[in-house]
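Every protein chain except one is present and positioned as in the full complex.
Chain nomenclature is as follows: A, B and C, assigned in order of appearance, with residue numbering initiated at 1 for each chain independently.
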Amino acid sequence: MEETKVVTGAWELSTFKFRVEGEGLRLMLENMKDKKLVGTKCSKCGTVYIPGNFYCRKCHVKIDEQAEVSDHGTVMSYTVGYSDVRGNPLEEPRIAVEVKLDGGDTWIMGVMQECKPEDMEIGKRVKVKWNEVRSGSLQDMKAFIPE
Amino acid sequence: MDGKVAIAGYNISPCSSNMVTSRERLLFDLTTGLFEELGIDRDAVDTFIIATNDFLDGRTISNVFLDPPIGAYMKDETKVEMDAVNAIAYGWMRILTGQYDTALIVSLGLCGHQISPYLHIDYTLDATYDRQLKLLNELSAAALQAGSYLGKYGYPAELLDEIAAKDLGNAALDPYQARRLDGISAEEVGKSRYLYEPLRELHCYPPTDGGCVMLLASEDRAGELTDKPVWILGMGRSIDKYYIGDRDLAVSPSTTQAAKVAYDMAGIKDPAGEVDLAEISSIFAHQEPLLAEALGLFEEGKAVDIYSSGDSAIDGRLPVNPSGGALGAHPICSTGLIRMAEAARQLRGEAEGNQVKKAGVAVAHGQDGMCAQQNAVVVLGI
Amino acid sequence: MEVSEEVFFTPTVPLDFTYNYRVGSHIGRYLEGFKEKKIMGVKCPKCGKVFVPPRMFCGPCNQKLEDFVELSQEGELRNYTVGHVNLVKGRLEDSDTPYVLGMIQLDGADSLFLTRVEGVPSDEVERGTRMKAVWKDQVEGDCADLDHFEPV
Partner (left out) sequence: MMRNVGIIGVGYTPIFVSKRKDVSIPEMISEAVDAGFRNTGLTPEDIDAVIFGNMQTFEGVNLPHLWAVEHIRALGKPVMRIATGGTTGMSAFHAGYYHVASGMADVVMVVTYEKHSEGDAQVGLMGIITPEVMTMLQAGIDVTGGSGMGAIGGGSAGGISFQAMSYLNHSGASIEHIDAMAAMERRNAAKNPYAHLKDPECTAEKIAETAMVSYPIRFGHICPTTDGSTVCILASEEKAAELADKVAWVWSVANCCSDATTGNLVDGMITDPAEQRPCMIAARQAYERAGIEDPKTEFDVIEIYNGFAHQTLMFLEKLGVCEVGEAHKLLEAGELEIEGRLPTNASGGVVSTNSIGTSALNRVTEAALQIMGKAEGGHQVPKDVHKALAHSWGGLMQYVAVTVLGDTPPRK
């Protein structure tokens, strides 16, 4: 097989101007200053979304109701990262968790701290570790730690 | 063809150059609006077909977040990555098998604020040649096609002004169009700046945000859903060569082929005599007569007479783009579906200021690719 | 359908996705020709038509094309447009001066060839003009080697 010349091309994603739904995320961010986690609740099926959503993804109806959820929750799944996707090893293993907060129905992803990989299990109780200084940014929620 | 398929309802977004919305919100509002009008909810939809494009949406698998906002959670959904007339073709076939009674066709193109629409054609070009040469783009290719078309019949460049003035005049009456230039004259069109000669800015579509949804239903189900079903009488699709240097750009063989299939299915023998109106995705002014000729609606070589006589105007003998067509709005992927919806609006007698006198049979058209390389034609009736 | 702009996050992506395309056998052969300032076409064994740039198939004849032929460097201007804008990453920018893009039928070819046209004022371009290829001084087997065409 004869190798042929290479020419280049690009998909100019830098030219894009995205609008990403932010109503629910902004609601959550605002309240995080006060260590509160506020989402929205579907009045039809009762699903509580955190971060909130302007409509119910299951029922296809508009959502107007807010709902506060706990900063404690349960690990629904987790993974321990050893290398990046290209195979370069990480300096030390990192634990990422999917957590269902008490009172909420969605799983949200976070970094797990103050816990060894061998102590991790699905069903483990965890809580949010808040930053001392909070500004209404995702940084306010530093990590999940054991309850 | 066994069984009939109807358009049970549709919902067109008001289009604009910068719609302050997200993909999810636009589609949620379009679908819930349609469901409300029909008195149904998502349970009444058997299958969902989305027409979006990864390069327009700026993401891999562009439908990946769009299923919940259209009501498709835990339901059957697929994506046709083309102009949505092709998604209609798919929904229509699914219903014809008897396996589904309703199909919701969903499309959006945020090509005003989100992306430069011209890039969408850039990415379709031969990556090893045309994209390296960097001479060809959607506008330069269209200009060459316009030159080829005008040159073939010796038409004056002012014909393009007449076409655009007619379309933009119609568009100003239509509630869904983005470009609203009330009372613009051909002379004023002729004063807009040149992009690529002979095409001026107002001969070309405006970058547009917009979307459209349409519910198709089997004959039995249509009767329950609406008092005003619009029937799909025929459908045809075809494609031309890629290299513009290989093509006679003054004609559109694929449109002619697609139209023949659609007319045969609909039992139409003399389209110019039997069709009452046409909604054509002519995204550049010259494409309207060019495609109307390919559709058998205009006699070749008579475009100057047709436009000067008002034959194709709203109150003319054979109105073409009474909505104003794609020169008023071109949300890529949705444009052909909006043409269908506008045609249905005429057939249902709901087109208000754009309403043509006689509306029994309509032709709608959608296109993809450079210089309308790929075309889809649908014949609608009541 | 529209709401306040404040509802949204409006992220931008700081990078473009890049790709490396293999030109394959036919454009590969074409660009090889450029190294010797030759324009290669490919001939269909069935309909006899000669296409440029070369490609692997003649669609209407369902023929695989393997018969490469060298084309004349002269031909006739069949169609053109005068550009008043440039598209830069999809954005319209006014061009400092109008420029001409031409479709040339090279002698011996059946397809038209898109190129820049120079040596003639943009308001004096005429179809039917005989044109010839002008190469860059240094050719590298790159699309840009064939710089433009100008009147014979």
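Simple rule for what comes next: a contact is a pair of C-beta atoms (placed from the backbone, for glycine too) under 8 Å apart; a residue touches a chain by one contact, two chains touch by 3 or more.
Keep in mind that what you see is a predicted model, and the values were worked out from it rather than measured.
Asker: Which chains here would be touched by the one that got left out?
Answerer: Counted over the whole complex, the chain not pictured touches A, B, C.
Asker: Please identify which residue in B:25, B:113, B:179 or B:237 touches the non-displayed chain.
Answerer: Of all options in B:25, B:113, B:179 or B:237, contact with the hidden chain holds for B:237.
Asker: Out of B:76, B:201, B:219 or B:274, which residue would touch the omitted chain in the full complex?
Answerer: Residue touching the chain left out of view: B:76.
Asker: Give the residue, chosen from B:126, B:158, B:274 or B:311, that touches the chain omitted from the document.
Answerer: B:126
Asker: Hey, which of B:29, B:67 or B:101 is the one touching the hidden chain?
Answerer: B:67
Asker: Residues of chain A in contact with the chain that isn't shown?
Answerer: That gives, for chain A, the contact residues 1-4, 9-11, 13, 18, 20-22, 25, 29, 47, 49-51, 53, 57-58, 76-87, 89-90, 93-98, 104-111, 117, 122, 135, 137-140, 143.
Asker: Where does chain B touch the missing chain, residue by residue?
Answerer: Residues touching the hidden chain, for chain B, are 1-3, 53-55, 58-61, 63-65, 67-68, 72-82, 86, 89-90, 92-94, 96-99, 120-121, 123-128, 236-242, 253-254, 257-258, 368-370, 373-374.
Asker: Where does chain C touch the missing chain, residue by residue?
Answerer: With respect to the unshown chain, the touching residues of chain C are 9, 11-13, 17-27, 55-60, 62.
The rule is short, and it goes like this: only the chains that are shown with their structure count from here on.
Asker: Once you count every C-beta pair in contact for both, which comes out on top, A-C or B-C?
Answerer: B-C
Asker: Distance-wise, how many Å sit between the C-alpha centres of chain A and chain C, to the nearest whole number?
Answerer: The computed centroid separation for chain A versus chain C comes out at 48 Å.
Asker: Could you tell me the distance, in whole angstrom, between the mean C-alpha positions of chain B and chain C?
Answerer: The answer is 29 Å.
Asker: Provide the list of chain B residues touching at least two other chains, using ranges where the numbers run on.
Answerer: Residues 20-22, 25, 58, 115-116, 119, 127-128, 132.
Asker: Considering chain C alone, which of its residues make contact with at least two other chains?
Answerer: 8, 13, 19, 21-24, 27, 89-91, 143
Asker: Flag every residue of chain C that touches chain A in the complex, lowest number first.
Answerer: 7-25, 27-28, 31, 89-91, 141, 143
Asker: Note which residues of chain B are touching chain A in the complex, please.
Answerer: It is residues 20-22, 24-25, 28, 31-32, 41-42, 55, 58, 68-71, 73-74, 113-116, 119, 123, 127-128, 131-132 of chain B that touch chain A.
Asker: For a test of understanding, state which residues of chain C touch chain B in their complex under the given definition.
Answerer: Contact set of chain C toward chain B: 1-5, 8, 13, 19, 21-24, 27, 51-53, 55, 59, 79-85, 87, 89-92, 98, 101, 103, 111-116, 127, 142-144.
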